[in-house]
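Rather than the whole complex, this shows some of its chains in their spots.
Chain naming follows the written order as A and B, and within any one chain the residues start at number 1.
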Amino acid sequence: MTSGFEDLGYARPDTGREARLGLPEVVYGPGKSAAQVAGIVTSLLAANSGPVLATRLEPQVAAQVRRAVPGARHVPEASLLVWRAARPLGFALAVVAAGTSDGPVADEAAAVAEAVGMAVTRVTDVGVAGVHRLLAARETLAAADAVVCVAGMEGALPSVVGGLVGCPVIAVPTSVGHGAHLAGVTPLLAMLSSCAAGVTVVNIDSGFSAAMAAFRIARARRAGDGAAQ
Amino acid sequence: MTSGFEDLGYARPDTGREARLGLPEVVYGPGKSAAQVAGIVTSLLAANSGPVLATRLEPQVAAQVRRAVPGARHVPEASLLVWRAARPLGFALAVVAAGTSDGPVADEAAAVAEAVGMAVTRVTDVGVAGVHRLLAARETLAAADAVVCVAGMEGALPSVVGGLVGCPVIAVPTSVGHGAHLAGVTPLLAMLSSCAAGVTVVNIDSGFSAAMAAFRIARARRAGDGAAQ
């Protein structure tokens, strides 16, 4: 194990990741059998002390894994299993969604963020065609340490949010839309072309990536706290 | 001429278009010599009574055409020549641009709209990253019969405008931006995916098309006025 990974044959869990990055490797479910997920989770639980997550699990796979590796919390709306959820980091994350249909992506972002220690506030259905709804949430946004903006369609929400608050804004395009929306490529490109300076972007529908980007920021702040003391 | 066109060999000016559509054919400059533009304009002036326009003319071509066909007004910032500008239609058009750099496209929309009889109000630099600037223009927008929204980057402006006013909103994506902006394809697709219901879209950088779409609406309203009397 001094090598920083365990060789299971079908996988090489990166057992050194917690030491390097502050969080054990997260298990991405698609394309893996329940037995493989369980094996990797077991390896990670043994080699680390922090939270272990498995994402995007089909319900029956999730059930099998829970039986095989006890102690998991199941967040079904986010298709997530969590072992040893983290202690609070003292970091407030706002997860803002443009429409009701963007819900599952926002659910994943929120559930992962909470599992790794962030306090999450949700704001839903504040699309820019009724911009007063977003302006009404301005104080909520201002109180956040970072904002995850989830939007499909034209993906305009992060541009408006990025102009309202100065904290980090992480944009997540979703596949909600049709036709010229190109399964999320349109809001992805729009967010990358945002006129709001300093907005960053993650992959389509990836609430997980947004939460992990926020986690990197939360850790950076804590490190800063420490340095400042 | 009873055939509805004149055959000049190199072109067939559609002399019946004024009767059918309410406005003579407009001459698109690119790819035509000054002599060709002048020949077509002369044909259209003779066969119609309304305004004749030639668009997207290089400065030297414009100068040659003006010498060959007297009576033109030149709008250099819009690369436009106008003969017999129309009388006022009693239609108020707002031309709203997201950024200073979108100016030339907004200039073309405004100049063409004025040449065919609309009263134009300009609002410039109200990009959504500082949405209070747009909200401050809300009364101006509410007073318009239609709004042309010109925007590059992520093309979010028409979505916000479409949620503020109930009149027709015509979106014009521009080629202002870089990288993931794909020379205007990104705001084009974003505008087509707008969450604001009933926003329509024209081609990239085509201030001319937006003005002509507004002209069709202006004529429809006048027809309605007459029908209502």
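Heads up, the rule we're going with is that a residue touches a chain if its C-beta (ideal position, glycine included) is under 8 Å from a C-beta of that chain, and two chains touch if they have at least 3 such contacts.
Here the structure is a predicted model, which is why all the values come from computation and not from measurement.
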With 2 of the identical chains in place, the whole complex in this file holds a copy count of 8
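One rule holds in what follows: only the chains that are shown with their structure count from here on.
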Rotating subunit A so its CA atoms sit on subunit B gives an angle in degrees, to the nearest 5, of 180
Could you give the separation in Å between the centres of subunit A and subunit B, each centre being the mean of its C-alpha atoms?
44
State the interface residues of subunit B toward subunit A in the complex, per the touch definition above.
98-99, 127-131, 135, 153-156, 159-160, 162-164, 177, 179-182, 185-197
